[in-house]
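With one protein chain held back, the other chains of the complex are shown just where they sit.
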Amino acid sequence: MIQALKNLFVPNRSPELDFRASQFRLVWRKFRRHRLAKIGMVGLFVMYILATFAEFFVPVDPRQRHREYVYAPPSRIHVVDAEGRWHWPYIHGRTRTLNRETFRYEFPENVGVRYPIHVLVKRTPYHLLGLVPLNRTLFGTAEGAPPLFLMGADRMGRDLFSRIIYGGRISLYIGFAGVGLSFFLGCLLGGISGYLRGRTDEVIQRFIDLLLCLPTLPLWMALSAAVPRDWGVTQTYFAITLILAVVGWAGLARVVRGKFLALGQEEFVLAARAAGCSDARIIFRHLFPSMASYLIVSVTIAIPGMILGETGMSFLGLGMQSPAISWGVLLQDAQDLVNLAHHPWLLWPCFFVIAIVLMFNFVGDGLRDAADPYARV
Amino acid sequence: MTKLIEIKNLRVHFDVDEGTAKAVDGVSFDIGENRVLGVIGESGCGKSVTAHSILRIVPSPPARMAGGQILFHPRSNGGVQAPPVDLLTLDPKGEDIRKIRGKEIGMIFQEPMTSFGPLHTIGDQIMETIITHDRTSKAEARTRTIELLRRVGIPNPEKRVDDYPHKFSGGMRQRAMIAMALSCSPRLLIADEPTTAIDVTVQAQILELLRELKEATGMAILLITHNLAVVSELADEIVVMYMGRVMERAPAEELFNNPLHPYTIGLLHSIPVLDGPVVRLEQIKGSVPSPCALPDGCVFHPRCDKCRQGVCDGQEVPELKEISPGHWVSCFPQPGGRGL
Amino acid sequence: MAHYIARRFLIMIVLFFGISILSFVIIQLPPGDYVSTYIQQLETAGVKIDSQAIERLKLRYGLDQPMHIQYVKWMRNILLHGEFGRSFQYDEPVRTIIAERLPITVGLSLVAMLFVWVVALPIAIYSALHKYSVFDYVWTFIGFIGMALPGFIFAVVLMYLVYNLTGHAVTGMFSYAYVGEPWSWGKVLDLLSNIWLPVVVTGTAGTAGLIRLVRGMLLDELGKQYVTTARAKGLSERTLLWKYPIRMAFNPVVSNIGLLLPALVGGSMIVAIVLNIRDIGSALLGAVLAEDMYLAGSIILVLGSLTLIGTFISDLALAWLDPRIRYA
Partner (left out) sequence: MRNTASFAGQVLDQPQNILEIEGLQMFFPILKGFLRRQVGSIKAVNDVDLSIRRNEVLGLVGESGCGKSTLGRCILRLYEPTGGTIHFDHGGERFSLLDLKKHEMRKMRRSIQMIFQDPFSSLNDRMTVKEIVGEPLLVNQVASGRELEDRVERMLVRVGLRPEHMRRYPHAFSGGQRQRIGIARALAIHPALVVADESVSALDVSVQAQIMNLLKELQAEFQLTYVFISHDFGVIRYLSDRIAVMYAGKIVEIAARDELLHTPRHPYTEALLSAVPRVKAHQRRDRILLKGNPPDVSNLPKGCAFSERCSYAKDICSNQVPVLRGVGEGHQAACHFAVEIKLRGI
């Protein structure tokens, strides 16, 4: 039992370190032994594929309203009919009816007709990523048949599953964009701070202190006030990215600075200087490569923070706004407790947010362990 | 000569990812009362692990006491000699071994800078030993601590006793460390590389202090070091270790005048000394093997210039044999050699 | 020691001015100045305002003067008179709103901090001492989830679960029956039955983080030479563990306050919004949505200053705990 648990967390080390294996290969080899990290990596890969090629994967158009399916619970997928005969997975149509006792709508199935779930089903032609013309999606019911609500429908009768997959486009990529920007700022300012030292360092340090001692969320909230409400989706997206990055670079800058200071004392850096290397070469050939693994770890850990930032801000109505689709926007529907109690499937976006953050953390943890392949434990 | 401690065929193995590292693989020696035994060897030869095994402070896992005995002879009680205790059978967290640690056997470590916890005063950390073992009052323990500090040569001990470790220099801390190890008048002092991390002039002070204390208290010392010269300053008898095994053991004078094992000879020749003509150092070829993949036969044979194929690299491990009284060597006899 | 405190204090003052500038920038961020927004607000509400009143308002806020004068004016009012400006949304002085709501946020954060310590420390210590035990793995895993769980989602899920299982709707600080009532045992009990959820939710991420931090730190310390030294002295495991490594592991706990506090405050705010607690977070949210910027900026200023004070206190505590700092 303990061994099994241990295998989940502790990367077992290989006895033979290939003499000619580069840093990257050693890290990768060690990383692969961290099972949770591997699971996380695969999970993230799948999620990003789903979100990137959302058009192909969603069974229903996420913006299409189905008035007759407002707040419809998830479709039940059958494989056995009432007579006990096996079929290709299918669903039934449903009729929205008001229950006269509870005064709530119910969706009894019309058992008569079976609507099979097709693979590579025909759709109105669309362009994948705006480039590749296609007219089929991976799965779904045929056109004209009742739509497949894998995770239920929202208050306008839109398919929640499709919306979640679409929402990933904003929610998953905003992390990258935000981190990319704050990574740049962090490396730049942290690097300057750590390499120049002295007064410059002191000033940048105080500035970092300032950003770190302010509660992030209120700062996000306040800054988002500057984003005009009438901006379009793209504009808001970039504004939010900017806000996340402006607040988020400080932590990374601190890491970079610390590494610069520590590595600056290492003999191999002195050796490089003694060899006649220029500052630029020392920074880019020696210092940054040496901290690359730590930077990657920091970034991996920072991305979920950014994702949560967007989700949280949109959830509060300060970030992305409908009609944009992001997980935070979807979660706005889950704010009302009574509503939620009656339509618990509205919590599905929560599941995705948590899963993504968890997977990033696993990967980050795996990378952290693998980051230093020479660590003598 | 009454024996104080006997180590018999000690084996300590470490289970690491690369396999089993035989850090100590069949080590035997003993220390008599009021004797100084020096153990020398290069890094990774198992000398520290041996010393730590005596007090059972080798972290386990990954270490595993794979065999052997460490017999400790208790003080004779009114002429009645109690039977020896095998320290290896004691629970490393139990009360029996704790009564021996610090009380019967004191220990000083290599790193004077990290041997004291940073959050408590030096005095507090020394008194703690006295209170634990001798159940004295705090005031008495304090008086004794000040006395100890004075004895190890710390100026102004009444004031320094309340200082925190970071106020002490390296040499001072090593003195305080010695005071701590001696606080309950142990019969054996284990000194694990006591002077490695300190400067030569201070090292000389510490060695002198150890010699004085040994003569004054009559305790035995197990001196572990990689520095042949340091060991020659103090030791009556010397054990040379290599890759977890004893290569040679002899009285100090004998070892330096008549070294027999090729490893000992190599070591002696590779040290640049201050006296004599400056001649090219004879070096031992190659480097230390991985402790997880020890060579068959004599562990030293791949680096030995006297190695004979078919003998030294076979399956058989050379035994530690007594060549002349008190002089033990573990090496296959050379044909026509000097009695090996 | 005096130098250390003085330096820390000085840094605190410098940071305070940094925060005040930042807050002022935030106030200025939205397009249009305070008065025009105010007028617009009034006009939408159907109130006509004469130009004289407008001038008066402009004069009062120094809107005709350059930015830095406006800033100095604003700061002087805050520092000398405790006047933060006026919230047009509530039509009250900002000070009143903050005074009413800040205690809830501060109280919630402090209780959450207590919760974090009480839960995290024992678990972390036990985990570190029993490395690679089932307990350790289970908590490592729970810690992972705890860190991945965003507060507002946790709050929503927990609220839903509690409602589903017990039918009790945990919203607000008190049940309807007690709102506006004087304090009584019943009210205290009711408060407790409502407050646990925000505390747990706010504290969870911090708890998970702290477990990780303390466990790591303690494992480091356990490998240190002085632990072996203490063992070689013959101390019992329990004595030596408490006296040396565990005591050392409290240092990061204390120095972490400076980072934990902002996280808790931020966390408690969003949780409070979800749970419909009238704390400073909901005020900030309302202010930001309504572009009531004097209120928003002031809240940022106050929250920032509070965490500064928290950090300063943690610096003092660290000096008290660690002689290396005390006598540096």
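Order of writing sets the chain letters: A, B and C. Residues in each chain are counted from 1.
The criterion applied here is as follows: a residue touches a chain if its C-beta (ideal position, glycine included) is under 8 Å from a C-beta of that chain, and two chains touch if they have at least 3 such contacts.
Note that the coordinates shown come from a computational prediction; the quantities given were computed from them, not determined experimentally.
Which of A:L131, A:A274 or A:V338 touches the hidden chain is settled by the complete complex: it is A:A274.
Contact with the undisplayed chain is limited, among B:S76, B:S169, B:S185 or B:S324, to B:S169.
By the touch criterion stated above, the residues of chain A touching the omitted chain are 17, 19-23, 26, 202, 266-268, 270-278, 281, 286, 289-290, 292, 373-374. One chain is missing from the display, and on chain B it is touched by residues 42-43, 169, 171-172, 199-205, 207-208, 226-230, 232-233, 235, 252-253, 255-257, 266-275, 278, 280-285, 287-288, 303.
Following the convention adopted for this analysis, only the chains that are shown with their structure count from here on.
Chain A and chain C have centres, each the mean of its CA atoms, that are 26 Å apart.
If each chain is reduced to the centroid of its CA atoms, chain B and chain C end up 54 Å from each other.
Contact with two or more other chains is made by no residue of chain B. Of all residues in chain C, none touches 2 or more other chains.
Chain C contributes residues 11, 14-15, 18-19, 22, 26, 29-31, 132-134, 137, 140, 144-145, 147-150, 152-153, 156-157, 159-160, 163-164, 169, 171, 258-259, 262-263, 265-267, 269-270, 273-274, 281, 284-285, 288-289, 291, 293, 296-297, 299-300, 303-304, 307-308, 311 to its touches with chain A in the complex. Those residues of chain A that touch chain C in the shared complex are 1-2, 5-6, 8-10, 206-207, 209-210, 212-219, 221-226, 228, 304, 308, 311-312, 315-318, 331, 334-335, 337, 340-341, 344, 347, 350, 353-354, 357-358, 360-362, 365. Of all residues in chain B, those touching chain C in their complex are 52, 55, 57, 59, 93, 95, 98-103, 106-107, 109, 111, 114-120, 125, 128-129, 132-133, 164, 166-167, 177, 180.
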